[in-house]
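Report on one structure; see the data block that follows.
Of the protein chains in this complex, all but one are displayed in their positions.
Each chain carries a letter (A, B and C) given by its place in the written order, and its residues are counted from 1.
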Amino acid sequence: MVFILKPNVEKKKIEKFISSWEQKGFSTILSVGTEHTAVCLIGNTAAIDMDHAVQTSDIVLYGKRITEQYKAVNRTVHEDDTIIRMGDISIGEGFFTVISGPCSVESEEQIVKIAKSVKQSGAKILRGGAFKPRTSPYAFQGKQAEGLRMLYAAKQETGLPVVSEIMNQTQLDLFEDVDIAQIGARNMQNFDLLKEVGKLKKPVLLKRGLANTIDELLMSAEYIVSAGNDQVILCERGIRTFETMTRNTLDLSAVVLLKQKTHLPVIVDPSHASGIRSLVPPLAKAALAVGADGLMVETHNDPAQALCDGAQSLDLEQFRHLMDELKIRATVEKKEM
Amino acid sequence: MVFILKPNVEKKKIEKFISSWEQKGFSTILSVGTEHTAVCLIGNTAAIDMDHAVQTSDIVLYGKRITEQYKAVNRTVHEDDTIIRMGDISIGEGFFTVISGPCSVESEEQIVKIAKSVKQSGAKILRGGAFKPRTSPYAFQGKQAEGLRMLYAAKQETGLPVVSEIMNQTQLDLFEDVDIAQIGARNMQNFDLLKEVGKLKKPVLLKRGLANTIDELLMSAEYIVSAGNDQVILCERGIRTFETMTRNTLDLSAVVLLKQKTHLPVIVDPSHASGIRSLVPPLAKAALAVGADGLMVETHNDPAQALCDGAQSLDLEQFRHLMDELKIRATVEKKEM
Amino acid sequence: MVFILKPNVEKKKIEKFISSWEQKGFSTILSVGTEHTAVCLIGNTAAIDMDHAVQTSDIVLYGKRITEQYKAVNRTVHEDDTIIRMGDISIGEGFFTVISGPCSVESEEQIVKIAKSVKQSGAKILRGGAFKPRTSPYAFQGKQAEGLRMLYAAKQETGLPVVSEIMNQTQLDLFEDVDIAQIGARNMQNFDLLKEVGKLKKPVLLKRGLANTIDELLMSAEYIVSAGNDQVILCERGIRTFETMTRNTLDLSAVVLLKQKTHLPVIVDPSHASGIRSLVPPLAKAALAVGADGLMVETHNDPAQALCDGAQSLDLEQFRHLMDELKIRATVEKKEM
Partner (left out) sequence: MVFILKPNVEKKKIEKFISSWEQKGFSTILSVGTEHTAVCLIGNTAAIDMDHAVQTSDIVLYGKRITEQYKAVNRTVHEDDTIIRMGDISIGEGFFTVISGPCSVESEEQIVKIAKSVKQSGAKILRGGAFKPRTSPYAFQGKQAEGLRMLYAAKQETGLPVVSEIMNQTQLDLFEDVDIAQIGARNMQNFDLLKEVGKLKKPVLLKRGLANTIDELLMSAEYIVSAGNDQVILCERGIRTFETMTRNTLDLSAVVLLKQKTHLPVIVDPSHASGIRSLVPPLAKAALAVGADGLMVETHNDPAQALCDGAQSLDLEQFRHLMDELKIRATVEKKEM
């Protein structure tokens, strides 16, 4: 249940209102928007007489029951779009923010070279995997801590904020200088890890699991936001279906539904979705057209030699060309790139 | 195996070449393109010594082995895009052709009204279901032959060519005045029906089955083309996955792959793919951006009262608005609408 | 809505009761069981005051609302198990009836040889494909009418009833001597064909579609039964999932659910489900253990030379061995084999 408050209520009165519900055993979420402030109750709200609750409070405008299990990420509770700000970079409605970089950091020279190039092409954030979740224990597992160090070097060199995947909560210290912590698709329901990144003071990029529903993705975001971190970026990256010609099946409908159901930004990863280089540019354009707030695109200075995911990586020239095409279309969609 | 012929070979020589292979037990497909003419062999070609075959013929430029099971629809055999012409309407690369109309023809008044409106908005072809495949025997099964008559009235009134779904081969006579025969998703592997529409002299709109792979869609198209009808339009309309929030999961990657693998036109049906009205416009724009050659969009004069699929139908004003948005984007994509 | 009638009501009174509802615009299904007789109404029954209807009739014991869309196949309407009798063969609860034979009839000699052998091993019904639905137009399409003739020869030779797949309604005459008409997985929602076999006076074997839900399978059976043919055998044969190591994923849970929800017999096809010979015997035993009423198992005198589906066919000795193992287990499950 969510209570929409009257405009300009004193902070003290809100606190009193909240504490009165907490004393009755409910948890609460306070959501302060530009239009209105809302208080959402978590718990067994079925027994509450909503009309009575509204009438007996002098600060409540009206109440609404929320049928969805997700509350803090629910647009009904929090109508305004969440825009995540990092220096002069914005992620959210009205923007189209492109994250790019290699699947895996391979050397300082490599990551710096790629960083400079994708920055010039218009990417706003640098990606680079250091700890790699691989199906086989015998496959390259990433450069690990050393890889993060190389990524920081590229950050310093170019000024680009960096995103990298964290695989478990014992790595949190290592990720101190990472600007956005990525939760990979296989960890979308690693709930203990979600709780931990919920305590961070930095954005979290949460990828949809290979076989997870839109509802489950929202519930995983709820884990993070309800733990105290409201800077969550959702990422559609393809789901597992019977079709084997692509690595996964990109679900662009999910982008539209997510934007309707939550105030959080939603981006698309066409590289992992398809697994095929020639599909990345058309899917990237489609993601922009469908209403996504940005992209995560894998690039490599020499895809044929990449230590992982070379087949789906654009080379730096292909990426530059794609960015030029996206800029034209972003203008049509009235999105800042 | 396909033999690419030298330019300007006499027709007689080609016929002789073909008949020499047919005498050896192979079937052949002759593909005449703007750039070159090709002869494709069907059968156990593994035993053929290709180099020898090329060297001993004076009309063959070179030979290529085809690993895919589809031959006649294969871009390797037929490099030029197939553009289907119907009067001044074109369907294929370089065009973005929108088909629109109701799920089901309900009355002459209804279909004429919708036809006039969607024509004015820019639709080039009118759809209208007369025979409806319904999960339940107790659900509305369409207006049947009477529905087709109403559809013809709308065709006469507006000049729009019409497309309607044929459900079995005993209906062929009834479909004489239908301009495009539609094979529904559930009939994509109704091979006997495919063979029958392969004998028609009119375009066939072939929808991808709910659980059919891209390869299987191409093989079903091969049934039609190898039976003599090369006017086949493929239609991606969503596949069945574990996600239940949408009716199906639209697979836009399939559009890109189909355009790479075949010369046939590929359109998208965002209405059946999503089953949700508010998803239709963004998915339609994404389909244009990803490279589709057109759309099939359900419209209704009064969706709330529609006899079927009202929840996914745009009203006439929403359709007009969508078309305006598409026209702007078609210019960017250099497609004629 | 279903009305359970009092015991021993005169036929005349039932007819009057039925016609009174039909005059109000409802269709009816009359279900005569050993325990009780029921009348089911089809149509918009929401507006009926059930209690009033029961009280004002002197032949009704009680009424029940049916939430499922399927009525005639619903166990709520028809509690007794349907047992299909063909001479001294029974298919349904309490029996475990094995159908066997080749994917495709190849020659009279072949089918007679297989028929004799599987009969001796304990198979009660002979299968043999004459019209084969194949993904590729260039693949072997079956021996067609000639194949049916060979199948009839084997029937005459061995006395085994025969089952073969009908692909479209123009073939009905050819199937006159086929004892069970099979509707293949790809035709499960070929609704026009379902209506036609609903007029037959012989059993129909209805296979579950590759991507069809249990509910949809029941609705397709409803098409047949509501058209007048209540001799329908359901067949689980694997569904399409992301797993590629098997041809399909056998869904044995579906067998249990189907047996709960409908009175119709349910059998299992472990050959098409797995596509792998070595999986057929263990899956066959699992099907028996889970409660299936029988099997459809592909056998071939020389699987390595089979014109189709050799990789999943048992040879005649393997089949004999499997039958011996099944007989021991059928005793434990108290099923007659």
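Keep in mind that, in the parts below, a contact is a pair of C-beta atoms (placed from the backbone, for glycine too) under 8 Å apart; a residue touches a chain by one contact, two chains touch by 3 or more.
Given the structure is predicted, the values throughout are model-derived calculations rather than measurements.
The missing chain, though absent from the view, touches A, B, C when the full complex is examined. When you scan A:Val54, A:Ala211 or A:Ala311 for touch with the missing chain, the hit is A:Ala211. Of the candidate positions C:Ile29, C:Ala123, C:Leu206 or C:Ile239, contact with the unshown chain belongs to C:Ile239. In the full complex, chain A contacts the hidden chain through residues 27, 42-43, 69, 133-138, 167-170, 186-187, 189-193, 195, 209-211, 216, 219, 222-223, 226-227, 240. Chain C meets the missing chain through residues 211, 213-215, 239, 241-246, 249-257, 260, 273-274, 278-279, 282-283, 285-291, 328-329, 332.
By the touch rule set out above, chain B reaches the unshown chain at residues 211, 240-242, 244.
Assume only the chains that are shown with their structure count from here on.
By the residue-number overlap criterion, the interface of chain B with chain C counts as same, with over half of its numbers used by both chains. Chain B and chain C have Cα centroids lying 34 Å from one another.
Contact of a single residue of chain C with at least two other chains is seen at positions 211, 240.
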